[in-house]
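The next block holds one structure in the form of structure tokens; read it before the comments.
All protein chains but one are shown in place.
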Amino acid sequence: MLAYLFKRLISALLVALTVSAITFSMTFLTGDPAITLGGETATQEDLATIREFYGYDKPIPVQFFNWLGNAVQGDLGHSHYLNQPVATEIFTRLPTTMTLGFCALLFALVLAIPLGVVAAIRPNSLLDRIALGVAVVGQAMPSFWFALTMMLWFSINWGILPVSGTDTWAHFVMPSIALGYYITPGVMRLTRAGMLEVLQSDYIRTARAKGVSRFSLLFKHALRNAIIPVVSLAAVQFGFMLGGSIVIETIFAINGLGFLAWESIQRADLPMMQAIVLILSLFYIMLTYFADAMNAWLDPRIRVA
Amino acid sequence: MSEVTATSTALSPRRMMLKQALRHRGLLFGGFIVVTIVLIAIFAPFLAPHDGYEQVLSRKLIPPVWFDSPKATWDHILGTDHLGRDYLSRLIYGARISLMIGFSAMLISGVIGTTLGVCAGYFGGKVDLVISFLITTRLSMPVVLVALAVVSLVGSSLTVVILVLGFLIWDRFAVVMRSATQQVRNLDFIASAEALGSSTPRILFVEVLPNVANHIIVIATLEMAHAILLEAALSFLGLGVQPPDPSWGLMIADAKGLMFFDGWLIAIPGTALFLLILAINLLGDGLRDVTAPENRG
Partner (left out) sequence: MKSVKTSVLFALFAMTALPAIADKSDDTLNWATDKEVAVVDPYFSVTRELIVMGQMGWDGLVLYNNETREFDPLLATSWKWDGNTAVEFKLREGVVFHDGSAFTADDVIYTVDFLVNEANGVPAKSIYNWMKKATKIDDLTVRIELNAPTATAFNYLSNEIMIMPEGHYDKASEGADGKKDFTTVTPNGTGPYKVSESKPGDFVKWEINDAYFEGGAKGTPQIGNVNFRTIAESNTQLAELLTGGLDWAWDVPQEQAIRLDESGKVTVTNEKTMRISYIAFDIDGSSNTDAFTNKLVRQAMAHAINREAIATELVGPASVVIHSACHPDQFGCTEDVTQYEYDPQKAKALLAEAGYPDGFEFDFYGYRQREFSEAVIGDLAAVGIRANLNWMQYRALLAEVHAGKTPINHMTWGSGSIPDVAAITSHFFKGGPDDPANDPLTAAAIERGDTSVDPAEREVAYAEALGIISEELYWLPMFTYTKYYAFSNDLNFVPTPDEIPRFYSASWK
């Protein structure tokens, strides 16, 4: 298993390197990054200063390695707009987005796993179709419409939830639902499929023959096995949600990484944009690696492969 | 699970699938809706009562005809938007643009993803290693963010949006095609084609592709829905299709401002989009059920 993990680690590092190269190349999408940063009234003098400060006057490979070297040491660059180190801003906002992502994941799991179990107990029944329907319906609506509709009903019309901000835990309810709803179908289907498979296994038949209660059968025995792929999917989806939170954070005035990314894009704060894309990608890579490792540990078949 | 009786009157696998398809309610419903919308899009100029681009500011924000309002009129069945443009006409023309975006992005990503996936599955070894690596890299990047960043730096237009989406959403094609090709790879007819000395491209196109085609179709429908939704998200943030072109995503984004007051402005294109996405998903799911049930879930 160590060999497998080591191979996967090398692979993960290579992916990380490639992602950073791609992210870095975003700098040159507009031609001259100094103009993008300097903007409006930048004189030639200003542009030269910018170029020197950010090192844009050096050859590209040198720039890349400098950037990478700095990033590894924790220096993600300097935000032109905020005139501060990028890392400070990002790590101030990261906990907020992580909290949001975590709550969203929790919501998704709490909704999807029971639905998946129920659907698996009676496959192809009306219940199964309804469960699938609930899952699919939410995915067909643009997320901002869904979020704003919730705001309309829960905050304006019924007044039971606050509109925006992050002051209390109640502030996280709607954003978590809006964000988490999108991964619900995937988790539900996986749970259902896993449960279906496990329920037909000998292991379960034996337990049933032994007279184990229905409830215990479902949750202590079957779900425990079926949940394995779900957990790794959840870990991966967490990373995906961190990146997809722009719209939700903007709508609910949540001051997280997604909103920072959006603002950086609007004010063409290149170093910040790049750093965020890089951080999120690295997070995702880390989570997938973690998911792989866990799968390997739990499922002996994979280790040997 | 139906049994296949081994008699001489047995239907070919293809005919069996067709029969199954015709009985699959999800597939029929989804397919019907998609076809209807496509037809509406094609015949837009004949169906739209007005020119969807004509703006008359004095008649802006007329509610749909079923509203209890003095302004409502049968001349504008679905009302008008904030610039006085007929909503029904824009909805009909919008079908064209949304479908076109979905279709084009799907096509581009399909070509990229299928090529990569089939090559990875067929050649295996180092090729597979490199391509899997590419896939993982692509999966690691946050799609919406990258799309936004690129569009904001390069400038948004229909072409840019389609290209950006097409170049970002090929991953599922690649992954599914790869495993489908792997399964087909070791079958006898491939081996005999190779033994006969057929050239590799010939094998790929004549032997492999037709056998994985059903997977392609399934993924294609799902990615089309994905592209349309992504465009709506881009439009919400101001970086999607540009006015005055009426994509449904843009109509929804434009209507967002009055959502709390004139909910119909967002509900109409929103429902249309919702129906389209739902239908495409049902169609895709149905096709998967019928052609490759083992991939379900």
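A and B are the chain letters, set down in written order, and residue numbers restart from 1 in every chain.
Rule of thumb we're sticking to: contacts are C-beta pairs under 8 Å (C-beta built on N, C-alpha and C of every residue); 3 or more make two chains touch, one makes a residue touch a chain.
Computed from a predicted structure; not experimentally measured.
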| query | Looking at A:148, A:183, A:199 or A:223, which makes contact with the chain not pictured? | reply | A:148
| Omitted-chain contact residue, chosen from B:55, B:115, B:132 or B:183 | B:55
| task | Could you tell which one of A:11, A:99, A:164 or A:295 touches the chain left off the display? | result | A:164
| field | Contact set of subunit B toward the excluded chain (per top definition) | value | 53-55, 57-58, 60-61, 82-83, 152, 155-157, 238, 242-244, 256-262
| Touching residues on subunit A - with respect to the absent chain | 30, 35-36, 39-40, 53, 75, 78, 81-85, 89, 92-93, 110, 114, 148, 151-152, 155-156, 159-165, 167-171, 173, 250-253, 255, 259-260, 262-263, 266-268
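Please note the rule applied: only the chains that are shown with their structure count from here on.
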| remark: CA centroids of subunit A and subunit B: separation to the nearest Å works out as 23
| Which residues of subunit A touch subunit B in the complex? | 11, 14-16, 18-19, 22-23, 26, 29-30, 36, 136-137, 139-145, 148-149, 152, 156, 189-190, 192-193, 196, 240, 242-244, 246-247, 250, 261-262, 265-266, 268, 273, 276-277, 280-281, 284-285, 288
| message | Looking at the complex, which residues from subunit B come into contact with subunit A? | response | 133, 136-137, 139-146, 148-150, 152-154, 225, 229, 232-233, 236-237, 249, 252-253, 256, 259-260, 263, 266, 270, 273-274, 277-278, 281-282, 296-297
